[in-house]
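Read the structure below first, then the notes.
For this view, one protein chain was removed and the others were kept in their places.
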Amino acid sequence: MIIVMQSSSTPEDTQRVIDRVEALGYQARPDTGEERTVIGVIGDDRPIDPDQIRSLQGVDKVMPILAPYKLASRDFRPKNTIIKVLESTFGGTEIPVMAGPCSVEDRDSTFAIAETLQSFGVKILRGGAFKPRTSPYSFQGLGEPGLQILAEVRERYGMAVVTEVMTSEEVGLCDEYVDILQIGTRNMQNYRLLEAVGKTRTPVLLKRGMSGTIEELLLAAEYILAGGNEQVMICERGIRTYETATRSTFDVNAVPVLKLLTHLPVIVDPSHATGRRDLVDPISRAAVAAGADGLIIEVHADPAAAISDGAQSLPPEQFAELLKSVDRVAQAVDRSLDLATVTA
Amino acid sequence: MIIVMQSSSTPEDTQRVIDRVEALGYQARPDTGEERTVIGVIGDDRPIDPDQIRSLQGVDKVMPILAPYKLASRDFRPKNTIIKVLESTFGGTEIPVMAGPCSVEDRDSTFAIAETLQSFGVKILRGGAFKPRTSPYSFQGLGEPGLQILAEVRERYGMAVVTEVMTSEEVGLCDEYVDILQIGTRNMQNYRLLEAVGKTRTPVLLKRGMSGTIEELLLAAEYILAGGNEQVMICERGIRTYETATRSTFDVNAVPVLKLLTHLPVIVDPSHATGRRDLVDPISRAAVAAGADGLIIEVHADPAAAISDGAQSLPPEQFAELLKSVDRVAQAVDRSLDLATVTA
Amino acid sequence: MIIVMQSSSTPEDTQRVIDRVEALGYQARPDTGEERTVIGVIGDDRPIDPDQIRSLQGVDKVMPILAPYKLASRDFRPKNTIIKVLESTFGGTEIPVMAGPCSVEDRDSTFAIAETLQSFGVKILRGGAFKPRTSPYSFQGLGEPGLQILAEVRERYGMAVVTEVMTSEEVGLCDEYVDILQIGTRNMQNYRLLEAVGKTRTPVLLKRGMSGTIEELLLAAEYILAGGNEQVMICERGIRTYETATRSTFDVNAVPVLKLLTHLPVIVDPSHATGRRDLVDPISRAAVAAGADGLIIEVHADPAAAISDGAQSLPPEQFAELLKSVDRVAQAVDRSLDLATVTA
Partner (left out) sequence: MIIVMQSSSTPEDTQRVIDRVEALGYQARPDTGEERTVIGVIGDDRPIDPDQIRSLQGVDKVMPILAPYKLASRDFRPKNTIIKVLESTFGGTEIPVMAGPCSVEDRDSTFAIAETLQSFGVKILRGGAFKPRTSPYSFQGLGEPGLQILAEVRERYGMAVVTEVMTSEEVGLCDEYVDILQIGTRNMQNYRLLEAVGKTRTPVLLKRGMSGTIEELLLAAEYILAGGNEQVMICERGIRTYETATRSTFDVNAVPVLKLLTHLPVIVDPSHATGRRDLVDPISRAAVAAGADGLIIEVHADPAAAISDGAQSLPPEQFAELLKSVDRVAQAVDRSLDLATVTA
């Protein structure tokens, strides 16, 4: 950490900063320039909270040098973390595709879409039982009966299932039924929830907050890792910007940046990252071209009749086309989509 | 709601939209222009979920005409909601000031700051027992012992207390101890938590999410109101933008906009809205000049020693100056700070 | 255009709006609902300035239905505009690559990099003679001598050249020397400059403003098209968001969105869209996978010695690798990079 003193600061101010740094167990190396005094902070590898210093009199800026997360960083673990979920592997050469409806709407339609997706080779079904909705008057999900439907799909079709968990109280319940616990974008900084999934040993799909920075996203992952759960996947799903032509702005830069900073698999959700069905195919291709380790895509047998997110859900036939077009791009970067071989 | 069809849409597309609108219980009034077909939707006052329509084939845009919230809107309740908390009243002419440390650090320091604040006429103490922190390695708050300290302050000094509640499980516990339950910025869309405080009858201070829109903020309030708790205060605390000179950008426009849209009291948190101690005084003045109904400000006996948020906490003597300067502005808009008369 | 009246508006307000609409030469169709009066505006295809209506008493919202640009829209011209520049074609199956240093630094280094790039098959050289710099103390470009160097390269190597023009006064001068006139991000809304390049018949590379919306970008193109210059290429180069991990956020969604909205070629600048050399390759792949019609990339013989933008410039050997990796992705979407066949 580098501490820059104000040009108007006094030697007493500087001494007070040095005392504080040393009291916190670090070494301070002051360097008095002609214009400013700058203090280097050296110590062990524990991150220091810059707030402890920033509030001292005479301090102008506090500039961290090391990342504030540790377990999530590639410096700490240079090799990719590999996460296995039933028949699929995240973080390797193959790129799993999670697909399914926004919400689990009922038993029949869920079975139907699962069967269709399986016929395309998809191995992981997504579907929401607990739905965080902006309006209290929108459909809030089926709850536990939705989880039971997912579990039945799992048993019948041998597909893994991923679903969102919204509160620490529901973690245990969801964990009984599903293979991947999803933390939604509105809950990236719901720390109680992160702690709760950190105590399980189930893979977690952690979505970036709508206005979360990459650093905050990795700190959220750190909460889960620090709880002892090493199976965390990071999901870029679009961020909030001033542009209104699309519901979110897909931060494709985040994909290679995350691959450099962390050893965790990086997933992309092109459905939410665009909010528009007609963009999901090109943006899925872009995600894979940029290095994504997995995709999660909304597919609905009849998007026009979907209870939620219909505008961004693909009908099955378009999704089948997408798989082909994306797999070609995957091959062009020496990877491939992780699809089961289907016998006609 | 207005539905605009694509220029390439067919009469069948239009009919399908009309059928859907009518199936949802509304009336559709199509208007076929030379360039586009536009369908007006008329019905009762229930908001329609635009997603139900947006996903239909041939639909270009869906433009809501009415606000998606109801109980929170000034159309629904034209007169200001008045919220009483011990000796203070929010939503009237007087402007209460909540002040205190970011975190409850220990019993002695909390009593000391409470006594100092009371000597300035402050009637409501703020202080965090459960702290949402970006890093898992930062101080997370004292928990229930912190709540007990707040309750002791309440009893000894007769001050009301406000504290943040982070998860639905903790609502009951916090509710036993405090007068105002605060929903923090990271939890504006933690719907389980909103539902939980909606079931209490305790005033709620609902903070805007770091990237929450005004509409989403009012929808979050709607969750609480729909649960039966009518005592909701809306708090602008700065939003996330590209500007890095301040930790957040205080959206002062939101103050008069909210006053037009809702009957609920509008509070401002100048400490988080700036992140810098030297800006808290001018920004508090700006907030009151723009129409704020209350302020919540971080004050610490020794900001340099604060465990959290020291950089934005004011020392007591500066806070005393602030109260004077802000009260002058309050008088200039025919209001006044709600401070107890203190006998020297 | 749809005009929504306030719930508190009077019949007189509505009549005044109708009168205004008719005075402007359009037809008004009022529809008095139970809650709100809504007025549809119908007329010829001239866009109406919503400001003409928004200011009237009793008006709540004005919602445009048609895009405010016309010549740039795909509705107006469904087929791709094809732009030929010497040996290259923009807007077709092949994807031209413009490459070269940020600034033309001197004659020798420019010739050297041109020769290197030509040996890779690159047909268009980029290089700035007039440099818009945030600080008045930074290198501002060589000016006309820089243009002369570009012209010499053009003659000697048969490469086309593209350079930025910063002010209407310099358009004539630049136009003498180069094949493509670039409008930089800071000048997207410099209307005098747009008008000036609109009067030439030279292809224009129009960069999106750092915070320009897609609609504003197309309106800027409309300025050029309205001047009679039909050869406009739209360039996405990253937008300004709250994320600081990269200099800009590459809005990859904009690529397919623009392809749907306009017939003009869509170019991507991965160097500025990331600001980091190590991201240029994956982001170039993503751009092509998403449908980009061209790339413009900063390459420098010795990035560490570059006068400007060294951090995002690629050294030649890395750029050669990029061409191979991107061409593979281009093939995967049934396109190819437009590279000259090079005889060893």
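A, B and C are the chain letters, set down in written order, and residue numbers restart from 1 in every chain.
The criterion applied here is as follows: a residue touches a chain if its C-beta (ideal position, glycine included) is under 8 Å from a C-beta of that chain, and two chains touch if they have at least 3 such contacts.
All of these numbers come straight from a predicted model, not from anything done at the bench.
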For the chain left off this view, which of C:21, C:38 or C:56 is in contact with it? C:56
Which of these, B:53, B:255, B:297 or B:337, touches the one chain of the complex that we don't see? B:255
Even though one chain is hidden, which residues of chain B still touch it in the full complex? 211, 213-215, 239, 241-246, 249-257, 260, 273-274, 278-279, 282-283, 285-291, 325, 328-329, 331-333
Absent-chain interface as seen on chain A, which is shown: 2, 4, 7, 29, 31, 33-36, 38, 40, 42, 45, 61, 63, 65-66, 75, 211, 240-242, 244
Tell me which stretches of chain C touch the chain missing from the display. 16, 20, 46-47, 49, 51-52, 54-57, 68-69, 132-140, 166-169, 186-187, 189-193, 209-211, 216, 219, 222-223, 226, 240, 277, 303-304, 306, 308-311, 313
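The working rule: only the chains that are shown with their structure count from here on.
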Taking all residue numbers at the chain A to chain B contact, is the shared part over half or under half, that is, same or different? same
Based on the averaged CA atom positions, which chain is farthest from chain C? B
Select the chain whose centre, defined as the mean of its C-alpha atoms, is least distant from the mean of all protein C-alpha atoms. A
Using mean CA coordinates as chain centres, what's the gap between chain B and chain C in Å? 40
Cα centroid separation between chain A and chain B, in whole Å? 27
Chain B: which residues touch two or more other chains? 211, 240
